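The complex appears here minus one protein chain, its other protein chains still in place.
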Amino acid sequence: MASHECRLRVRYAETDQMGIVYHANYLIWMEIGRVELVRSLGLSYKRMEEAEGLYLSVIEANCRYLFPARYDQEIAVATEIVKANSRSVEFAYRIAACEPARVLATGYTRHIWLNREMRPCRIPEHYASLIAASAGRKEPETARDE
Amino acid sequence: MASHECRLRVRYAETDQMGIVYHANYLIWMEIGRVELVRSLGLSYKRMEEAEGLYLSVIEANCRYLFPARYDQEIAVATEIVKANSRSVEFAYRIAACEPARVLATGYTRHIWLNREMRPCRIPEHYASLIAASAGRKEPETARDE
Amino acid sequence: MASHECRLRVRYAETDQMGIVYHANYLIWMEIGRVELVRSLGLSYKRMEEAEGLYLSVIEANCRYLFPARYDQEIAVATEIVKANSRSVEFAYRIAACEPARVLATGYTRHIWLNREMRPCRIPEHYASLIAASAGRKEPETARDE
Partner (left out) sequence: MASHECRLRVRYAETDQMGIVYHANYLIWMEIGRVELVRSLGLSYKRMEEAEGLYLSVIEANCRYLFPARYDQEIAVATEIVKANSRSVEFAYRIAACEPARVLATGYTRHIWLNREMRPCRIPEHYASLIAASAGRKEPETARDE
């Protein structure tokens, strides 16, 4: 189960009056993580949307907050695909400060693929294979996609 | 030149670590102001987009910040149409705290109408009249739309 | 277990290019829900922060997305306290469209109270009682606060 890491720097706009990053922003960082993971597989999420009308819709998001992120910190988002088939994908995330290295949050998101009519669909086999391979194992297609 | 007022309460998510509302959020409040102004004219911006493919695209936004808005304050956004014709609209805003009453910011936004192809267009005459009437005067159609 | 409902209207800024509300915004709506629930108990979260240095820190957030929220929809956020003691609170949420009425998402957030030094603390007994009463039952103080 390969993990992909990307880095970002905390923006002032992401802080709140508690002096730390507002908690909803971690979901935005997770999205950056999964887009970059998909890019690292040789896919472009942008092109999948535009050219093929495939949308990776979030059906569940979860985040556990361990330590607060602070303004101007460099953040590493490690993302991996937990499971995937042609209709759904589940990602797991570990969000960490870089210096000193410390895990700040962990989380997961579960997704289904939608077509242009915003209805659940299967993605082409070559996409599904690439994505599932990253998860280290391909979910059997008969698996129930929640 | 009639002004329309709408109210909102400052969200925690809108604050930053300076303990005040992050300045970009005022542009979001201005948008709430102009949507509600348009609604008060008997129009629905949502329907204009969906049914008629008309988009009110921002070409300039300006905000002057006088006093900071703070978490949980009730805010009044007074919006008026400064000028309008069938191709463009300019709105002016006064953003104030309600208790005690104090102007926090003033600003303006300038817009052009775009069609579904994202190209400048003219809106139907009945829309233009309604909107221009709110401005107290109709811009001559020969006016240059910047 | 009393539930408190508050309403809001979807902002344009909250949509994304899928034409629906961006998923991280539901966490912001949950926050509006819990702030208004706390207000309905006769407390002011703002005052607790400012006057008493008590911060309701998020340690976990979860959201399940059933149907997308769309621009300009009126949204009802029903919030209830699932459990509470002097050191922690757990809220549950049901986010619904108003017309036609339809549940769009459900979720929960878990919190601990922090003091000005951002360390876990107990809140004064009168606060704890008020909040726990809303949950219909008071958690025994010996319960482990995760």
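Each chain carries a letter (A, B and C) given by its place in the written order, and its residues are counted from 1.
Following the convention adopted for this analysis, a residue touches a chain if its C-beta (ideal position, glycine included) is under 8 Å from a C-beta of that chain, and two chains touch if they have at least 3 such contacts.
Nothing here was measured: the structure is a model prediction, and the numbers come from that model.
Write down which of A:Val35, A:Val82 or A:Cys121 is the residue touching the left-out chain.
Once the missing chain is taken into account, the touching residue is A:Val35.
Just checking the interface: what residues of chain C touch the absent partner chain?
12-13, 15-20, 22, 24, 71
Tell me where the left-out chain touches chain A, residue by residue.
Listed in rising order, the touching residues are 11-13, 28, 31-32, 35, 44-46, 49, 71-72.
For chain B, which residues lie in contact with the unshown chain of the complex?
17-18, 23-25, 27-28, 49, 55, 57-65, 68, 118
Keep in mind that, in the parts below, only the chains that are shown with their structure count from here on.
For this structure, which two chains have more C-beta pairs in contact than any other pair?
Among the chain pairs, A-C has the highest number of C-beta contacts.
Please name the chain that ends up farthest from chain C once chain centres are defined by their CA atoms averaged.
That would be chain B.
So what's the Cα centroid distance for chain B and chain C, whole Å?
That gives a centre separation of 30 Å.
Quick one: report the Å distance separating chain A from chain C, using the average Cα coordinate of each chain.
That gives a centre separation of 24 Å.
So, what's the distance in Å between the C-alpha centres of chain B and chain A?
Chain centroid spacing, chain A to chain B, equals 35 Å.
Using the touch definition from the top, which residues of chain A touch two or more other chains?
Those would be 17-18, 24.
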